[in-house]
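Structure first, commentary second.
What you see is the complex with one protein chain gone and the rest in place.
By letter and in written order, the chains are A and B; residue numbering begins at 1 in each of them.
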Amino acid sequence: MKRLIRLSWRRFFLTALMTVAMTAAAGTALAGGTLRVASMGEPASLDPHKVSGTWENYVVGDMFVGLTTENPKAEPIPGVAESWTVSEDGKTYTFKLRQSSWSDGTPMTANDFVFSMQRILDPETAAEYASLLYIIEGAEAVNKGEAKPESLSVKALDDQTLEIKLTGPAPYFLALLTHYTAYPVPKHVIEKVGKEWTKPQNMVVNGPYKLVEWIPNTHVKLTKNDKYWDAESLSLDNLTFYTQEDRAAVQKRFRAGEIDVAMDFASDQIGWLRKNLPNETRIAPYMGIYYYPINSSVEPFTDVRIRKALSMAINREAIVDKVLKTGELAAYSFVPPGVAYYDKPSEVDWKDVPFGERQKMAKDLLAEAGYGPDNPLEFTLRYNTSENHKRIAVAVVSMWKAIGVKAELFNSEVKVHYADLKQGDFQVARAGWIADYNDAQNFLYLLETRTGANNYGRYSNPEYDQLMLDAEVTSDLQKRGEMMRKAEMLAMRDQPVIPIYHYVSKNLVSQKVVGFEDNPQDIHRWRYVSLK
Amino acid sequence: MTAEPFKRDGLAGLEEAEFVKGRSLWQDARRRLFSNKAAVASMIFLAIVVLMAVLAPLLSPWAFDDPDWGYDFPGPPNLELKHWFGTDGNGRDLFVRTLYGARISLLVGIIATSVSLLIGVTYGATAGFIGGRTDNIMMRIVDILYSLPFMFFVILLMVIFGRNIFLIFVALGAVEWLTMARIVRGQALSVKKKEFIEAAHAVGVSGAKIITRHIIPNVLGPVIVYMTLTIPQVILTESFLSFLGLGVQEPLTSWGVLISEGAKQMESAPWMLIFPALFLAVTLFCFNFIGDGLRDALDPKDR
Partner (left out) sequence: MLAYAIRRLLSAIPTLFIIITLAFFMMRLAPGGPFDREKQLPPEIEANILRAYNLDKPVHEQYFDYLKNILKGDFGPSYKYLDFTVTDLIMTGFPVSLRLGLYAIVLAVIFGVSAGTIAALKQNSTFDYLVMGFAMTGIVIPNFVMAPLLALIFGVYLSLLPVAGWGGGALKYQILPVITLALPQIAYIARLTRGSMVEVMNSNFIRTARAKGLAEKTVVVRHALRGGLLPVVSYLGPATAAVITGSVVIESIFDVPGIGRYFVNGALNRDYPVVMGVVIFYAVLIIVLNLLVDLVYGFLDPRVKVE
């Protein structure tokens, strides 16, 4: 007997209904028009299997629709799959696809999804983000070249039925399927023209908007896809994405009315923005953590007292209030609050100790470890080039100075920074992580031994690893959450990373724009948006 | 300009004559320079800036790398708190940082230009003096290097060798020496043909002595002028590198870094841009006016 998992029918039906209602309401506001969006970065590609950044997501995310897709609040709702069932053990999903077609009229079938999943995992494709799908049985082996793509456990039972088997129960799987790595790509076009399939004359999509023109470093232009199954609900006729990265210039363009939505703004402008554009400035909690990994394998950072002291001596509130000022949340845990099935993240036990006392405790810890005024702790703090990273690092270094630690600042450009982090060539460095999907595992796996390079500090705690392994095979969401919380507790005790703050999303949205809803993943699908 | 009459007693007098003639040339030039009001004013301004930079720690109670947690980040100029230029995005006093920035910017300008001077003059004088095939090959190399996009190679050097401030000097100097070499070589070639060189040759003065005692003093004029005009260029190049994020490491700062930060906040925190930019502009103006003055002063054809 197949059991339905938490994301129940009722909830989906209600969400879908609300979505339709909201869209209809929005749709009755003046329909049509062109929305001009500053997506804040040039896409590396329009092929969903080749992209890996938020800026590409803004463009590609309305050209294709996966098995599930997002509603205006970025919650997963049915996409190409109109319904599904899940097995008792949570490892087998069977999707029933709706009748739909590609933008050239070719009907969409389950085979398109089989082809797409095999393609992104095929080592020949060299897709950067393929590892996100390793939860699918056989995916890792295929991507490593150890098995043929056909061995992937994604099978078309018939034209409208797709079956996917997972390696373990993953409550986040339906949310994961909204991610662009799981988008379908047109087999019939790719087999014909290969790499050229993303050129405007060839490109075929299954989403609400299709490609008109892409001039590199200028703009990407999309227009309504009439073959989209829900095309009547679409308000905007056209979308133009400007890819400029200079945030000061983008802000000026917004003020001059040349842009309707800017997906980022410079934090140091917040004072000015709150005063002059209060209704257009949108700040919301954003699922990510800004932290300083410590290289726990080099002396003296093998000593937990030193790591703890460094973490305690940072006045996160001062950083958030004075340096950032955009309402970020001081972080005392690794996982941000508000993550699905994870009510309260585990925080450090000294969170509520007043700062002055913490400084003293930190100095004492350092003294215990053998460091003091006549033997100051000296090391290098690395960060990659960016205004914010610099200001936070400067502030932190001055806080460490207050407890007698001499930290030298070392700024390198992003390639060098991450190359060195990969080699473990650092002592303390700056890093950040934005969630790929709404689940604590996406954060906590960064501290597992088997994770490799993304565990920058190479923290290795067998107890932690075991807890995470156990959680992976537990289908009871309560128990699973508990196990992960216990693991997080270990990490907060050991402080292999110093959490600094949890992100906020920063957007500028013109008052003419309707349907742009703040959400913790900062995902905004333009199909729900209209212009007043 | 009058020269002392030739002393006809012996051939040694020729060398003597040359020296006497040279000295009055310099005096003449100095007179002309100091009558150039813009140049004089510039020299005074520059001296003030240098003095302020050297005396920076004495001129303000704030350290250049300590945030003032009690005040706004960034905060406008505030006389009570002794933040005469205000504070930057990290709450650090801008007046002190502008002066420390002066140190770095001026140092970079002078040292990089000196590096380019050293390489360029040696290279150019040698090529010009030796002449012939060696000159051809040496200048060919310069032509090839000229065909490289400078900015790209500076960036590459910065990226390969890290952000050591010493390497910034070397990288910038290594890129600017080409024009210096060309100028020096041109001068060396034309001076080489002059009669007094032939005379010195005839007398038996060694090649090395000819280069150091005769060619270089005559070449020095354009070289000095070029130097005073290169320094501002180097300072600007350093500020461009800072804009790209490749400048000096924190907590050190330069005008380039300060201005890049200020430009991003020109509306919300204009003091962050105005003060360092003013210092930069004035300094660059000074160097340019001094350079122009020197050129006018040293140019023999000028009335």
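A few comments on the model shown:
Throughout what follows, contacts are C-beta pairs under 8 Å (C-beta built on N, C-alpha and C of every residue); 3 or more make two chains touch, one makes a residue touch a chain.
A quick note: this is a predicted structure, and the numbers were derived from the prediction, not measured.
Looking at B:118, B:137, B:156 or B:202, the residue that reaches the missing chain in the full complex is B:156. Touching the missing chain, out of A:229, A:272, A:341 or A:418, is residue A:418.
Checked against the full complex, the one of A:34, A:153, A:167 or A:218 touching the unshown chain is A:218.
Residues 36, 38, 143-144, 146-149, 151-153, 155-156, 159-160, 232, 236, 239-240, 243-244, 256, 259-260, 262-264, 266-267, 273, 277, 280-281, 284-285, 288, 292, 295-296, 299, 301-303 are the ones on chain B that touch the missing chain. Where chain A meets the chain that is not shown, the touching residues are 42, 44-47, 50, 52, 123-128, 130-131, 143-145, 198-199, 214-218, 242-246, 248-250, 252-253, 255-256, 258, 413-416, 418-422, 431-433, 452-454, 456.
Just so it is clear, only the chains that are shown with their structure count from here on.
Chain centres here are Cα averages; for chain A and chain B they lie 49 Å apart. For chain A in complex with chain B, the residues that touch the partner chain are 248, 266, 268-269, 271-272, 318, 322-323, 325, 385-387, 390-391, 393-395, 397-398, 409-413, 416.
Chain B meets chain A in the complex at residues 65-67, 69, 73-74, 89-92, 159, 162-163, 245-246, 249-251, 261, 263-265, 267-269.
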